[in-house]
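Structure record follows, encoded as structure tokens.
Our next item is subunit A:
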Amino acid sequence: MTEERPMLDVKNLSVRYRGTDTPAVRDVSFTLGRERLGIVGESGSGKSTVGRALLKLLPTAELTADRMRFEEVDLLTAPERKMLELRGQRMSMILQDPKFSLNPIQRCGLQIAEAYRTHVRCSKGEARAKAIEMLSAVQIRDPERVFDLYPHEVSGGMGQRIMIAMMLLADPGLVIADEPTSALDVTVRLKVLRILDGLVREKGIGLIMISHDLSLVRSFCDRVLIMYAGRVVETLAARDLDNARHPYTQGLLAAQPRIGGSRDELPVLERKDSWLEPAEERP
Partner candidate 1 sequence: ETPDNQLVVAFNMNNVLTMDPAAITGGETVQILNNVYDSLVSLDPESKELQPRLAESWEVSDDNRSVTFNLREDAQFASGNPVRAEDVKYSLSRILELNLAQASGLMSRGFSADAIDEQFVVEDEHTFTLNLPQPDDPKLILMYLSQAGVGSIVDKELVQENAQDGDMGRDWLTNNSAGSGAFSLDQWRGNEFVILARNDNFWGEAPEMQRVLMRHLPESQSQRLGLEQGDIDVGFSLAAPDLKGLEDDENIEIRTVPSAGFYYLAVSMKDERFADPKVREALRYLIDYDGINSAIMPYFGVKRQRPINSSAFAALPDPGYELNVEKAKALLEEAGYGDGFETSIRVISTQQFLDSATAIQGTLAQAGIDAEIITGDGGQIYGAMRDRSFDLLVGRGGGGQQPHPDSNLRAIVYNPDNSDDAGLTNYQGWRTSFQDEELNQMIEDALVERDQDTQVQMYEDIQKMIDDKVISIQPFSERVVTAAYQDDVSGIVIDPWVSRFEDVTKDR
Partner candidate 2 sequence: MKPVSVEHMSIRFGAVTILPDVSFDVAAGECFGLVGESGSGKSTILRCASMLLSIWTGDVTIGGRSVREMPLNERCRTLQMVFQDPYGSLHPRHSIRTVLSEPLKIQGLDDRERRMREALGDVGLPASFLDRYPHQLSGGQRQRVAIARALILEPEVLLLDEPTSALDVSVQAEILNLLVRLREERGFTYIMVSHDLAVIDHMCDRFAVMQSGEIVEVLPREAIKGNEATHPYARELIGASLEYESVV
């Protein structure tokens, strides 16, 4: 990796939700530079929990780690006031489902503008202009009109783009995208991904892409973390994904039917308890 200090440095992060016995995330360690990191894993493996833990958005969970730094800030000890500065401005997160992630009774544009006004002292007019600019940056055709729409009046793809606009408005250094496209139709999915990719490249920011779709992560990320039952079982460069050594990763890759692929029986995963051991410790 580069010699400069990584933007994000996490060591042995564990998260346990209050009222549950086993932690949802156990001993997760990784670092992130100005690159695109994918986190994949099956449902419930703790992907979103990791993302939310980084922003300290989990009021009902216990968070422990040996180290959790974002640039110069120690996230572990940072007080809420410090986090308010970070959130939105320096790190932000694109939430999964636009249907639920936008305030249903506030116009979309205002919600975007609010993100800007929270961090930048400016007039309403300026914020509005900035928001509209951002809306066109995410390729919304008639940003002036969309600005005044309510969330239920926009389609899923548009909603997702509004989310992206809102989260990238204040030029954060780190963006966590939590399954940004899984709620969308295949036809819109690619468009949204392209926009996101374009913006990230343009601004040169760190991106964590959370998804359960291996193939997607492979094409959009530089590196991939594979999670299984709250642990990272394998870390790989995206292009090496086909050479994954962990049987879980291999199994996931093989189980996917492919267009034009053979119609033979699909290989299925045989889960083993030993997978719960961290990958490094296996021979």
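A quick word on the picks: all candidates are chains of the complex that A comes from, given by their letters.
One rule holds for everything that comes next: a residue touches a chain if its C-beta (ideal position, glycine included) is under 8 Å from a C-beta of that chain, and two chains touch if they have at least 3 such contacts; residues count from 1.
All values reported here derive from a predicted model rather than from experimental measurement.
Asks: Could you check which of 1 or 2 is in contact with subunit A in this complex?
Replies: 2
Asks: Where on subunit A is candidate 2 touching in the complex?
Replies: Those residues of subunit A that touch candidate 2 are 42-43, 156, 185-187, 189-190, 212-216, 218-219, 251-252, 255-261, 263, 265-269.
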